[in-house]
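My questions all concern the structure below.
Every protein chain of the complex appears in place save one, which is left out.
Presenting chain A:
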């Protein structure tokens, strides 16, 4: 072992070569060690390339027929519900429910606010008794979350013409509001169904079962809105 150390000090350029065969190390100390180690390094390189090829084959083998437009992450992971004319006519909202119970709330495409010229220009989370955008929910138990009823106000969206109140629609704990909307209200106009979501609420299982009855599915929503258009 001592001899090996001296070798390293003398030949720093083969330091790399020595480090590589750590996995399959051998303990013999010979005079032609340097040559042997270089050979080993070359073999390792070959093995590595072979392994990479194997890996690439594995990676590509799994790719079956690729659809032109695959379902989005939202469509795959969430069940989509709608609620229409909530407390007021034209106030249509969506509720995406994840398998883990969380609900993402946002404005449905037929919401009355989108009909106004210029779309939504401003959003204000300071409604009801507190500013929803400053609440700090912490920990796994979601301490300090606002306990909301379905008609608790979430925020106000304003257009050039009017201001509309957006409500929770779901009874539960308010975990998060999308505060990016404050600086970028145009997200609501461009992609209300993704980056323009409004809030995330965590309902209790029993509350959700009751709530669900007032919600409609995507199909029912399409039908309803076709008629009114």
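What we mean here is this: a contact is a pair of C-beta atoms (placed from the backbone, for glycine too) under 8 Å apart; a residue touches a chain by one contact, two chains touch by 3 or more; residues count from 1.
Just so it is clear, contacts and distances are computed from a predicted model.
Within the choices "Proteasome subunit beta", "4'-phosphopantetheine phosphatase", "tRNA pseudouridine(55) synthase" or "Translocon-associated protein subunit gamma", the name that UniProt assigns to the complex's undisplayed chain is "tRNA pseudouridine(55) synthase".
Residue in contact with the omitted chain (choice from A:72, A:126 or A:214): A:72. Along chain A, the points of touch with the absent chain fall at residues 19, 22-23, 51, 55, 58-60, 62-63, 66, 68, 70-74, 77, 98-102, 104, 137-140, 142, 175-176, 178, 180, 187, 194-195, 197, 200, 202.
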